[in-house]
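One chain of protein is taken out of this complex; the other chains stay put.
Going in written order, the chains are labelled A and B, and every chain counts its residues from 1.
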Amino acid sequence: MARIGICWGMLVLLLAAELAAARAGFGAAVCVAAILMVLVIVLGFMRILRGPPLAIIFALGGLFWLTILLALGSLDSFTRTVVPVAGAAAYGPVVRGGAAGQTKGG
Amino acid sequence: MSDGAVLDRHAPYETTLHRDETAIAGMWLFLASETLLFGGLFLVCLVYSQTRADGWAEGVRHTNLAIGAVNTLVLITSSAIYTMAVEAGRRGDNRRVMRFGLGAAVLGLAFLVLKGVEWGQEFSENLFPGPHFALHGPNARAAELFYSFYFLATFLHGMHMVVGIGLILWIGRKAHQGAFSAAWSTPVDVVGLYWSFVDLVWMLLFPLLYLIGRA
């Protein structure tokens, strides 16, 4: 029970830290706090280290593949050369009035 | 109780420990799969929040931080309480499993109610993307994308909450029937893994939806 209480306390403190960091506009600190919260849950509530060894293998596998998805999936968007087309922004505001009915029809 | 009585004819296990470890491992593998389900959403968020940063941040600034923060607290507490049910299950204390389980489920329900209130506000403020979207100006399209992400992410997470609450109620019923013992409480553990995972996903969604880009 004490373990659960400590974990809960840590999560609440991290949440407070997250909110303070967000107010200060310190995005990196928000990310760090979020990752620490995830770790507290995985280690404290889900008790991954007490489970069968397979649990750790599966969790790390999931994390690894998530990294592939995020890294290679965003590579294209972050390195793309945007060729401006005359009369249109690469992406940008489009008038969505009467014309919308036609483009969004069907 | 001998193993033979616990294990049914179809179960391919030699011992109860073997069976219980397999169930736990299976749940972790399923959660790895779930990680990739939410991973697709995170990819959308990563790409759009960087390539359309201004409009995305404008969307973040319009979310209701008060409700979001309270909900985070509710979910942390719910997960902690359910973990106490898991501990009680290990001791074979059916009554505590039921009580803690109900507590966790009620908090889960509270989360959903608050979320519903928040959604209601957002609908009335025309923040749901569409022709009548509330925000205007050069960043409006990207802010609209943010709200597409916001609504789908909270919907998907909410669906997981509904499933989780259902599972917890099922555990509560079993506990009420006195199903668990110190020798066997695996379902309580497995549902606990799922419930904590749903909590964990929110710990990532909360900063993405409410915090990063706010100031």
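Remarks
Note that in this section contacts are C-beta pairs under 8 Å (C-beta built on N, C-alpha and C of every residue); 3 or more make two chains touch, one makes a residue touch a chain.
Please note the rule applied: contacts and distances are computed from a predicted model.
Per the UniProt record, the absent chain's protein name among "Formate dehydrogenase subunit alpha", "ABC transporter ATP-binding protein", "Cytochrome c oxidase subunit 1" or "Na(+)/H(+) antiporter subunit C" is "Cytochrome c oxidase subunit 1". Contact with the undisplayed chain is limited, among A:Ala16, A:Leu43 or A:Ile68, to A:Ile68. Interface note: of B:His18, B:His62, B:Arg90 or B:His176, the residue touching the hidden chain in the full complex is B:His18. The missing chain lies against chain B, touching residues 10-12, 18, 21-23, 25-26, 29-30, 32-41, 43-44, 47-48, 51-52, 55, 128-130, 141-142, 144-145, 147-149, 151-152, 156. Mapped onto chain A, the interface with the missing chain covers residues 54, 61-62, 65, 68-69, 72-73, 75-81, 91-94, 96, 103-104, 106.
As a convention for this text, only the chains that are shown with their structure count from here on.
In terms of their C-alpha centroids, the spacing between chain A and chain B amounts to 15 Å.
Every residue of chain B that touches chain A in the complex is listed here, in rising order: 21, 24-25, 28-29, 31-33, 35-36, 39-40, 42-43, 46-47, 50-52, 69, 72-73, 76-77, 79-80, 83-84, 87, 131, 137-138, 140-141, 192-193, 196-197, 199-200, 203-204, 206-207, 210-215.
Chain A meets chain B in the complex at residues 1, 4-5, 7-8, 11-12, 15, 18-19, 21-25, 27, 30-31, 33-34, 37-38, 41-42, 44-46, 48, 51-52, 54-55, 58-59, 61-63, 65-66, 69-70, 73-74, 77-78, 91-94, 96, 100.
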